[in-house]
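Attaching a single structure in structure tokens format; questions to follow.
Removed from the display is one protein chain of the complex; every other protein chain stays in position.
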Amino acid sequence: METAELKQQLKKQIIEFLNLISVKPEDIKDDEPLFGEGLGLDSIDSIELIVLLGREYGIEIKDPKEGRKVLTDINTMVAYIEEHRTK
Amino acid sequence: MSKIFITGIGVISAIGNSVAENHEALKAGVCGIKKELDLFPSKYKGLMPFGQVPISNESLQNKLQVKEPGVTRTSMLALHAFNEAVRCSGITADDISSPETALIGANTVGGMCLTDELYHDANTSEAGSEYTHSYDCASVNLFLQKHNKMQGVINTINTACSSSANAIMYGAMLMQHGFAKRAIVGGTDSLAKFTINGFNALHILSSDLCTPFDESRKGLNLGEGAAFLVLEKEEDLNGKKVYAELTGYCNANDAYHPSSLSDEGDGPYLAMQGALKIADLTADKIDFINAHGTATENNDEVESRAMVRLFGTPPVFASTKGNIGHTLGAAGAIEAVYSILSLLNQEVYPSLHFKNAISSTGLIPVLEYKQMPVNHVMSNSFGFGGNCSSLIFSKA
Partner (left out) sequence: MYIHKIYCISPQQDPLQADIECINEPVDKKLLAVEPSYEHIPPGVLRRMGKSIRMGVGTALPLLDKINPVDGIIIGSANAGLDECVKFLIQIVDYDEGQLTPGNFVQSTGNVIAGQLGLISKNKGYNITHMHQGLAFENAVIDAIMQLNTNPAHSYLLGGVDEISPFHYNIETLNGAYKKEDISNKEIYQSNTPGCLPGEGAAMFVVSADKDAAIAKIKAIQTIHTDDVELVKQQLQLFLEKNNQDSDEIDLFISGENGDTRTLPFYEACETLLNTDTTVLRFKHLCGEYATASAIGLWYACQILQTQEIPPHLFKKNQQKKRTGIF
């Protein structure tokens, strides 16, 4: 899958998984922080996103510190998925 | 306002089926948390430690003479502690069934210990299981009420892990404001696949024994149990034996996050401060704090900070979560009984599994059993939804 396509798919999955009502995929910028600023997600969302990576891409992240790095923005998530996906 | 005294106590936990057994285990620093789980099949059996009460449902049924169908473990643990508390207080069956006796119980899982049955009943249109009346939290107290033919004010409080501290507070207030002459108050919760998976999903369950207030703590262990207290007013005592006086209570909200506490610990601080105010005590009068101390990264650091903020140098403190695990809706009531044991026997019990102090506060809990003068004990309970409660028990 092309990176651009993966980004689009991931954005859709995030919106659905976190029930981000009234957010469209194009509202999520690739380099905008997902937490705090930007989308304004919180610590519970970060756990949900780690579960998303597990269920959709077969990626297991055990260390929360690594998780926080991976979940910085769409670019970091996609780079990690491309490198570690098992499905 | 009337003074409120505790005239009966009852408890069942991973370290004992009675007040006496729990007392001995606390003195000896017994840990009841083990990598065993016999109550239901679970992936985490053998992988994670739990504070399981070592009695099967069948034995509880026989021991308590529960013959009707649909009675959950949560309810049976409650009845076990309830029976001990009323026996201990010497109140009669007529007293218990009087319209002036309130029953205030707390729990958070209710019949959800029956995860698979609930899954079935919530999704079937065929015949339900025997438990369709037993899933909600109120079902526990309706069972106790029916079993004891009670007629007074009855209530179920669920404020997550502070539930039974709030039940004690509500019962005392009913008495002070003329809604009840006496109150039987407490809490119960049983281990459940539901809570195990819930806390695990939040990454706050430890796969080793929990280490309250330790620098490298890794999360909590779940436990189960129940405790009940009989509350009576000073003017109704007629010279009977009392165990302690309930002098202070307060609930406050941290208003920060659904499942964790704020860095400053406003909720814990306000709850402790409010309880001191009701008790009309200054902070230096507290001899011992039974801390919430769940051994999660968040709780222990925030609770420590709030103690320092209120007390400067906090008094002697300990957490019993290392003995019995976190018993959720039962925790406030079980720890009320433990606080009362400290007052009665003028002693404090060791906080287990601690190695190094949290670097930002340097606070060290009680590490060994010791006898000391104990006049006022504060007991903390903090729960999801920012719900923070502190109770103060005083030597009678």
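Think of it as A and B in the order they're written, each chain with its own count starting at 1.
As a working rule, contacts are C-beta pairs under 8 Å (C-beta built on N, C-alpha and C of every residue); 3 or more make two chains touch, one makes a residue touch a chain.
A quick note: this is a predicted structure, and the numbers were derived from the prediction, not measured.
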{"item": "Identified contact with the non-displayed chain, of B:160, B:210, B:279 or B:307", "value": "B:160"}
{"item": "Residue of B:52, B:164 or B:387 in touch with the missing chain, whole complex considered", "value": "B:387"}
{"item": "Among B:23, B:193 or B:376, the residue in touch with the chain that has been omitted", "value": "B:193"}
{"item": "Chain A residues touching the omitted chain (full complex)", "value": "17-22, 40, 44, 47-48, 50-51, 54-55"}
{"item": "Residues of chain B in contact with the chain not shown", "value": "42-44, 99, 108, 112, 115-116, 118-119, 121-125, 127-128, 132-133, 135-138, 141-142, 145, 151, 153-160, 166, 170, 173-174, 176-177, 179, 193-194, 197-202, 251-259, 266-267, 270, 383-387"}
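As a working rule, only the chains that are shown with their structure count from here on.
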{"item": "Chain A and chain B, separation of their C-alpha mean positions in angstrom", "value": "39"}
{"item": "Complex interface listing, chain A residues touching chain B", "value": "42-44, 47, 51, 64"}
{"item": "Chain A partner contacts - residues on chain B that touch it in the complex", "value": "201-203, 257-260"}
